[in-house]
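Following this message is one structure expressed as structure tokens.
For this view, one protein chain was removed and the others were kept in their places.
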Amino acid sequence: MSDSTVVGLHHEEQHHPELLHHFAEPQQQRDAASLGMWIFLATEVMFFGGLFCAYLIYRRLYFGDFGAASKSIDATLGATNTAVLICSSLTVVLAVWAAQIALRKLLIGSLIVTMLLGMVFLGIKGKEYKDKFEEHHVPGASFSFDHVPIPGHPDQYANPRHAEIFFALYFIMTGLHALHMIIGLGLFAWLLYMAWKGRFTPEYHTPIEIGGLYWHFVDIVWIYLFPLLYLIDRHP
Amino acid sequence: MYFSVWAALLLGTFITYKVAYLDLGRFNAAVALTIATIKALLVALFFMHIKGAHEKLLKLVVVSTLFFLFILLVLSMADYGTRTWS
Amino acid sequence: MFDNFPLWPARASTAAGNVDALFIFLLIVSGLMTLLIFTALLYFAARYRHRRGVLAEQIEGSTPLELTWSIIPFFVFMAIFVWGAAVYFKGRTPPRDSTEVYVVAKQWMWKLEHAEGQREINELHVPVGRDVKLIMTSQDAIHSFFIPAFRMKQDVLPGRYTVAWFHATKAGTYHLFCAEYCGTQHSGMIGSIVVMEPAQFEAWMSGGTTGPLSVSGEKIFAELGCVTCHRADAQGRGPNLQGIFGKPVKLEDGRTVTADENYIRESILDPGAKVVSGFKPVMPTFQGLVSEEQLNALVAYVKSLSQPVATPTSTAAVTLQDNSKATGNSSGSQVQ
Partner (left out) sequence: MSMATTTLQPVERENYLNKEYGVGSWLFTTDHKRIALLYLISITFFFFIGGFFALLIRLELLTPASDLVQPDTYNKLFTMHGMVMVFFFLVPSIPATLGNFLVPMMIGAKDLAFPRINLLSWYLYIIGGLMMLHCMLTGGVDTGWTFYTPFSTAYSNTKVVEAGLAIFVAGFSSILTGLNFVVSIHRMRAPGMTWSRLPLFIWAHYATSIIQILGTPVIAITLLLVAVERTLHLGIFDPKLGGDPLLFQHLFWFYSHPAVYIMILPSMGVISEVIACFARKRIFGYSFVAFSSIAIAVFGFLVWAHHMFVAGISIYAALVFSILSYAVAVPSAVKVFNWTATLYKGSIHYDAPMLYAFGFIGLFTMGGLTGLFLAALGIDVHVTDTYFVIAHFHYIMVGGALMGYLGGLHFWWPKISGRLYPEGWARLAALIVFLGFNLTFFPQFVLGYLGMPRRYADYSHMPEFQVLNVLSTAGATVLGVGYLLPMLYFLWSMRYGKPAPDNPWNAAGLEWMTSSPPTTFNFEKEPIVTWEAYNYDELDTGHKQEVKVVG
């Protein structure tokens, strides 16, 4: 390492304490972080994509059974949860905006509200899981889905084994989504801590931005999960 | 602006929820997925700032990811959609 | 000398010739390509080896050349594709009047049952010169029915039928392999295909048998009480099964499916899945109540209801089936 570079870096560090040594300038570091997050989200899309692929194929094969199983989930809870997540996405955007214009109180407030909404989401989700557990709709040894009519065919019962596939996919998809929510909450707790310590400035708030990207992505996944899982065949 | 997007998203959710109880035949799924896609677009474009991003690269990342997802779904269907048995 | 060191597999079916022809064509094409590349490589390597004072000449590239060596291979590839697809299509489309053999695979054996009722294990006797259609399913993992001498292979899946066919051309005994890994004794899941001259085959067939598969199927049909609903008139609670095999069936939900082996199988195991238009989904499932062999017999029985003579017997059956193919299987798509 030549002296000139070391000096150059020290020079930079005085201005941008968050600038990592291997970046030439803050803009480069920001762009790298944001591109990195987008590519990570691309990975996530394909991760959920495999599940969506399985879901679509079985929904097509066992449409009636999936409809019956879907109808047994509480769509009002699902819709409420969608609204909760959408509100949390709004507060995330507000947090990013607040960071940009250095409104520290708004930033901290938005982060807190986001986390609260995330917890509300998980609470409602827990209620749903509890209902399913009590109804014996959790796949496994005690699963039972006998004599449930197929929507539109009141004299025909859904095949429990096909309904079980629906519930397996339901729990895996919503479970992985919930896991992403929990990770998101952890991420936001850290962001809140950083914001509390006043680490974010209009020049440096990349963590808020990429944390926000993550949160919005989790929201988008849910935007698709809601109609696909809850609203297959609702009409009476 | 953020608030109008937010309002549109809530409205979309409400419409999806209500429309699901109407009997539209096979259009139920189409409507639900269309609204979901519009909502996802709104979130991506405005909340995730794809619109107004200063370079095309991010758009390229998004589009190519969706392209490969599309490949996964469509080419699987090339098998499932053309089987003569269930 | 080549007994212990063969370089080419026996060729004992009509498909074998087709596959070999394409294979030889590909050997020639790829041989030429290899020759071209290797010659150029070695020639350049020798001709342009480093010499003191001689510098490399910088060449940017050449779009016409690039296009040439993209487009010419592309058309060669397309030719191979078309030829390969034709061979494949033929290999996967059983002729309509094939003799049928039901195959049940399990860890780690092959159970085979001729439509005429002969049962075999790990061995299949077939005559020279007849189309034989295999209707196969597995009781457990995925297996694969592979006869190298026939250049024929088809995975055998649990839960549904897959179909393959061959037309043996040369008497002899050939290997039967399981080609899809299926557990501990995968390499022991082998057997032999005995191809016999027609006369010998008839003699073999006239040996002990419990009667045609369709007759056993009829017995099971009665024992399970199917006959009380599926009556031979229009009064039953279930559809009349006379003559339905191979025909399109209109379903309750508006779709139309062909009543092939897989449809009959599914309708026995999962009756609610595709209910025939005009009927109520009242049939109970027989999942777990019938074995794969019984299922095969039931399918054979339902099929026999679509033939003028319900119980064909060996020699007569061939001619009868020939006569009946126009009526029996006229509309059904046999494409699997």
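We just call them A, B and C in the order they show up, numbering each chain from 1.
The working rule: a contact is a pair of C-beta atoms (placed from the backbone, for glycine too) under 8 Å apart; a residue touches a chain by one contact, two chains touch by 3 or more.
Keep in mind it's a predicted model, so treat the numbers as computed, not measured.
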{"item": "Among the chains presented, those that the missing one touches", "value": "A, B, C"}
{"item": "Hidden-chain contact residue, picked from the options C:58, C:235 or C:256", "value": "C:58"}
{"item": "Contact residue for the chain not shown (choose from C:9, C:129, C:198 or C:281)", "value": "C:9"}
{"item": "Full-complex contact with the absent chain, from C:159, C:211, C:248 or C:278", "value": "C:159"}
{"item": "Omitted-chain contact residue, chosen from C:34, C:206, C:277 or C:291", "value": "C:34"}
{"item": "Residue, one of C:142, C:227 or C:290, that touches the chain absent here", "value": "C:142"}
{"item": "Absent-chain interface as seen on chain C, which is shown", "value": "3-9, 18-19, 22-23, 26, 29-30, 33-34, 37-38, 40-41, 44-45, 48-51, 54-66, 69-70, 73-74, 77-78, 80-81, 83-89, 91-92, 107, 140-142, 144, 146, 148-149, 151-155, 157-160, 162, 175, 177-188, 190, 335-336"}
{"item": "Where the missing chain touches chain B, by residue", "value": "57, 64-65, 68, 71-72, 75-76, 78-79, 82-84"}
{"item": "Sites on chain A contacted by the missing partner chain, in the whole complex", "value": "1-2, 4-6, 9, 20-24, 28, 31-32, 35-36, 39-40, 42-44, 46-51, 53-54, 57-58, 61-62, 139-141, 159, 161-162, 164-165, 168-169, 172"}
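The rule is simple: only the chains that are shown with their structure count from here on.
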{"item": "Chain A-chain B separation of Cα centroids, rounded to whole Å", "value": "15"}
{"item": "Distance between chain centroids, defined by C-alpha means - chain A, chain C (Å)", "value": "46"}
{"item": "Approximate Å spacing (C-alpha centroids) for the pair chain B, chain C", "value": "41"}
{"item": "Residue list for chain C, restricted to those that touch at least two other chains", "value": "273"}
{"item": "Touching two or more other chains - residue numbers and ranges from chain B", "value": "86"}
{"item": "Parts of chain A lying in touch with chain C, wherever the complex brings them together", "value": "62, 64, 153, 155-159"}
{"item": "Residues of chain B touching chain A in the complex", "value": "2-3, 5-6, 9-10, 13-14, 16-17, 20-24, 28-29, 32-33, 35-36, 39-40, 43-44, 46-48, 57-58, 61-62, 64-66, 68-69, 72-73, 76-77, 80, 86"}
{"item": "Residue ranges of chain A touching chain B (in the complex, touch as defined)", "value": "34-35, 38-39, 41-42, 45-46, 49-50, 52-53, 56-57, 60-61, 75-76, 79, 82-83, 86-87, 89-90, 92-94, 97, 212-213, 216-217, 219-220, 223-224, 226-228, 230-236"}
